[in-house]
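One structure is given here, and the rest of the page talks about it.
Only a single protein chain was left out; the remaining protein chains are all shown in position.
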Amino acid sequence: MKKVVMTKNTFAVIFSVCAAAIGLSACGSSSSSSGGSGKSLTLVAYSTPQAAFEKLIPAFQATPQGKGVSFKQSYGPSGEQSRAVSNGLHADVVDFSLEPDVERLVKAGLVAADWNRNPTRGFVSNSVAVIIVRKGNPKHITGWADLVKPGVQVVTPNPFTSGGARWNVMAAYGAQVREGKTPAQAQEYLKALFHNVVSQDSSARNALQTFVSGRGDALIDYENEAITDKQKGEPIEYVVPKDTILIENPIAAVGKGAGAATAQKFIDYLVSPAGQAIWAAQGYRPVISGVAAAAKFPNPPGLFTIGALGGWPKVTKEFFDPETGIVTKIEQSQGVSTAK
Amino acid sequence: MVGARGGSVLGKGLLGIYLSVLVLLPVAALLAKSGTGGTSQFWREISNPEAVAAIKLTLIISAIVVLINAIFGTIIAWVLVRDEFPGKRIVNALIDLPFALPTIVAGVVLLALYGKGSPVGIDVAFTRAAIVLALLFVTLPFVVRSVQPVLHELDVSMEEAAESLGAGPLTVLRRIVLPSLAPAIISGVALSFARAVGEFGSLVLITGNLPFKTEVGSVYVFGQIQNENLPAAAAVSVVLLVAALVVLAALTLLSRWRSKHVL
Partner (left out) sequence: MSSSASGSIALSSGSTGRAAPRGAPSADGAARARKLGVRTIALGYLALLLLAPVAMIFYRTFEHGLTPVWNAVSEPNAQHAFWLSLEIVAIAVPLNTVFGIGMALLLERGRFKGKALLGLLIDLPFAISPVVIGLALVLAYGKTGWLGDWLAENGIQVIFSVPGMVIATAIVSLPFVARETIPVLRELGTDAEQAASTLGASGWQTFWRITLPGIRWGVVYGVVLTTARALGEFGAVSIVSGRIEGETQTLPLYVQARFENFDITGAYTAAVVLALLAFATLVAMNLLTRRTRAETIA
């Protein structure tokens, strides 16, 4: 018996040494991750603008305001990033795909309630929803109506796993309303559209990968992504529909104190003419007027905002409620008719 | 009889703490958070048609995957232990790669190999076969690596003796090799099943995530989390978890029963 205990005790010793290692690493890193001195900014953003920030941050650091400011950066899906910050991830500046992700932080008391009371209404970059097609546009897709034609295969990210994909759905829906359809008819359109959807990837980037791999005739995406892909040499073209939604991406400073002051300086730079020129060069539409590069973006006559459809809180409840939402119901009806 | 009495209190206590920190506490927190709606909400969440379809698809596909794994995993393990051929060591070293490769890379590569324009002429992308393929890839090491160590320890002389006594290869396989390997195969199958039920990353690209068609349970759960619908996410997770545990328990019993009755 005694011998048995010895074996087990040796185990216990090794085990506790290892457990102590975990504990030590816990204490060690706690000191390093509490930033906010004002000279170091943590930027928590959604995935898409990383390439833009790789240009914007050095440009800001070259200005008198940005001199000596170092950056920590985190990129990921918009909703996940927002939840991480509300769960304690340190951030000085947040840049998200849609407004509700900032509003979550307002509710958590991390972002000031008046974050969007400024000349750009809290937005830092704009884009529009476009339709990406294959080179030469073999299916002659020119607008939303072509996406519901029989035999046209559409790729769009899943609006329930990718917050950004909700822009696509609302673009399609809003365009129908703008063309004079009733809400019921516009919903019928969405139903027909989802009937033609052949892949609902988990994120916009994955949807693009799917499309580039040869799946589908049309991909609903943001204009800035389409511009990037074309620059990367992918064999694609894109169509800006006559009626489409203006995608507005919010930015906000988190917290108070010295960190917030530096954060505000960074945001001010991002919405300045110099900052917006860099955004424009990366394919984003400027949020201020007077940026020369704005001229290169086509101006669709029927451009509308999410506000025209009632704003995100109303749209989220009405279309994307996991039980009663219009899109939820459409997905379910597709399932009933096409399962197996 | 090392550890016959289960070891010292200290050793057991440390195992317990480790298990609590890693498993019990987080799972309890998750259940507490999701149980706020009561049982009626739980039933409503798991009877949602999309959830039902996803759960069903996950379980059926996982069953197919583990069956293929049991067969091919055992064959591969046997070849790696008993056979000799040039490059065997390299093949052996490659077995674990599906674990180490980030799932996004696995997804991109599988899509390129077995999607449209496949260089080997197999296009399964965005079908249920694609789910099977991706899961076979990520669960490949389980059975192989469970069976391999037992084969190493297995005495070849038993088989040789049986053969010299006139037993055919099938008889040797059925009477001598398989009974010894059964616990290991079952162990590997159990792990494969559990992993197949929970797998997410490698599936998202190649399946297309179409609800009711190629959307598996873990992807549905992911969507519900993104949607702040924690009760639904937890409810479906619990169903998948219970299904996996039932299978694990059944396999454990089977393995015990076998070792008692065959040996």
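Think of it as A and B in the order they're written, each chain with its own count starting at 1.
Just so it is clear, a contact is a pair of C-beta atoms (placed from the backbone, for glycine too) under 8 Å apart; a residue touches a chain by one contact, two chains touch by 3 or more.
Just so it is clear, the structure is predicted and the values come from calculations on it, not from any experiment.
With the full complex in mind, choose from B:Val9, B:Leu25 or B:Ala161 the residue touching the hidden chain.
B:Leu25
I'm checking contacts with the chain that's been left out. Which of B:Ala130, B:Ala194 or B:Leu210 qualifies?
B:Ala194
For subunit B, enumerate the residues touching the unshown chain of the complex.
These residues touch the chain not displayed: 1-7, 11-12, 15, 18-19, 21-30, 33, 67, 70-72, 74-76, 78-80, 82-83, 85, 91-106, 108-110, 112-113, 120, 133, 136-137, 140-141, 145-146, 148-150, 152-154, 169-170, 173-174, 178, 180-185, 187, 190-191, 194-195, 197-201, 217-218, 221-222, 225, 230, 233-234, 237, 240-241, 243-245, 248-249, 252, 259.
Can you name the residues of subunit A that touch the chain not displayed here?
So the residues of subunit A touching the unseen chain are 2-8, 10-11, 14-15, 18-19, 21-22, 25-31, 33-34, 42, 44, 47-48, 50-51, 72-76, 80-81, 84, 87-90, 205, 228, 232.
Assume only the chains that are shown with their structure count from here on.
What is the distance, in whole Å, between the centres of subunit A and subunit B, each centre taken as the mean of its C-alpha atoms?
Each chain reduced to its C-alpha mean, subunit A and subunit B end up 34 Å apart.
Any idea which subunit B residues touch subunit A in the complex?
Touch list, subunit B to subunit A: 1-5, 7-8, 10-12, 14-15, 17-18, 48-50, 53, 108, 111-112, 115-117, 125-126, 204-205, 208-213, 215, 219, 222-224, 226-227, 229, 232.
Within their complex, state which residues of subunit A touch subunit B.
1, 4-5, 7-9, 11-12, 15-16, 19, 77, 79-80, 158, 160-163, 197-202, 206, 209-210, 213-215, 320, 322-323, 331-332, 334-336, 338-339
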